[in-house]
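Only one protein chain is missing; all other protein chains are in place.
For chain A:
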Amino acid sequence: MDEKLATKLGILADAAKYDVSCASSGAPKRKAGKNGLGATAPSGICHAFTPDGRCVSLLKILLTNYCLFDCAYCINRRSSNVPRARFSVEEVVRLTLEFYKRNYIEGLFLSSGIARSPDRTMEEMMRVAKTLRRVHGFQGYIHLKAIPEASPWLIEEAGRYADRLSINLELASGASLKTLAPEKNDRTITHAMGQMHERILEARDERRRFSPAGQSTQVIVGADDVKDAAIIRTSARLYGDYALKRVYYSAFSPIPEASVLLPAKAPPLRRENRLYQADWLMRFYGFSADEVADSGEDGMLALDVDPKLAWALKHRERFPVDVNCAEREMLLRVPGLGQRAVERILTSRRHQKLRLPDLARLTAGLKRALPFLVTPDHRPVSLIDRLDLRQRLAEPAQQMSLF
């Protein structure tokens, strides 16, 4: 690879790394034809992990980090002093193909600063996807970060080639959007999400190809003073209204060239983690947004215990539950029991009465679950009333340390 291209790659990958909504899952299963390259795996594949513990599955880059806008949380904003670069359509195509052939990646995640104009930028992004699919028969995963201000026809065309289109909400409240990204407005963004949702549904009805892996979004946590409860409710609304596939939470990282409007401190990783757990409870464990939001104090999720445990501690009257006859819904609410463990309990108990040693084979989280369940050889009546239960189950409450 020539040096100029490598330099650009460094700059434009660096600028894209704060976007976390880039999993490669959810695309319809595809494989390469005789002359094609690439396939998709339904649940995505991680090809490497970086020392921040995050997975690399896509080539995640910006087309350019020049931007006409000035969003405070964004390193690419107009008033930031970072080095700038721009890829040509052909360069992105080439990098994607060459990396893909070496099995480094599952596909491409392409985002961009708004250079020149929303339409021109969106058009180039669309052309990258189109060239990959049309000219090179590329069947790997393509995710484009749509530019909400671009014309609908461009987004429509982009959706024909991309597996997923997404729009980042970035900030959970309209008010913080106003202070931190005055040129954006939440109505434009939610409106664009609404349109995108409509199109995805229609296309499905008509068996037409449009962003088959749906849409996702990202919310930055910790750049403003919005509370967890509000973020959780916003997410619930987004899942409900626009059938988003995922809401990603990104703890705001200090960025080089930070704007004065932003806190200069380490990212609240524990908080981000708790939000993901809360999100998970809503999507897979049957918790409502209100239940999750109310498990904490003052609208913030507890940091010392995970939201499921926090909820259980607040609702001790509903425990312990009997492993051998409780319903699925209630078993799912037992701290320490994951979805898989619950499924295995349900099938196993049809054949035998489960005792503690059986349970130990079914879940790794038995120790955490003990105070909340009953088996023929275990009855934790006293444990559930213990005042120090929380302390006994909590993790030390500090920020995860860097090393």
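Definition applied: a residue touches a chain if its C-beta (ideal position, glycine included) is under 8 Å from a C-beta of that chain, and two chains touch if they have at least 3 such contacts; residues count from 1.
The definition used in the following text is that contacts and distances are computed from a predicted model.
> So one subunit is absent here. Using its UniProt record, which name fits best from "Protein SCO1/2", "ABC transporter permease", "Phenylacetate-CoA oxygenase subunit PaaJ" or "Type-4 uracil-DNA glycosylase"?
"Type-4 uracil-DNA glycosylase"
> Pick from A:Arg283, A:Arg344 or A:His378: which residue touches the chain that isn't shown?
If we include the chain that is not displayed, A:Arg344 is the one touching it.
> Considering the whole complex, which of A:Pro152, A:Gly194 or A:Pro376 touches the chain not shown?
A:Pro152
> Which listed residue, A:Arg199, A:Lys245, A:Lys308 or A:Arg368, touches the chain dropped from view?
Hidden-chain contact among the options goes to A:Arg199.
> What residues on chain A make contact with the chain left out of this view?
Those residues of chain A that touch the unshown chain are 1, 5-6, 9-11, 13-14, 16-18, 31-39, 41, 45-56, 59-61, 68-70, 72, 78-81, 95, 98-99, 101-104, 114, 116-120, 137, 149, 151-153, 156-157, 160, 182-183, 198-199, 202-203, 205-206, 208, 251, 253-260, 262, 264-267, 269, 344, 347-348, 350-352, 354, 358-359, 361-362, 400, 402-403.
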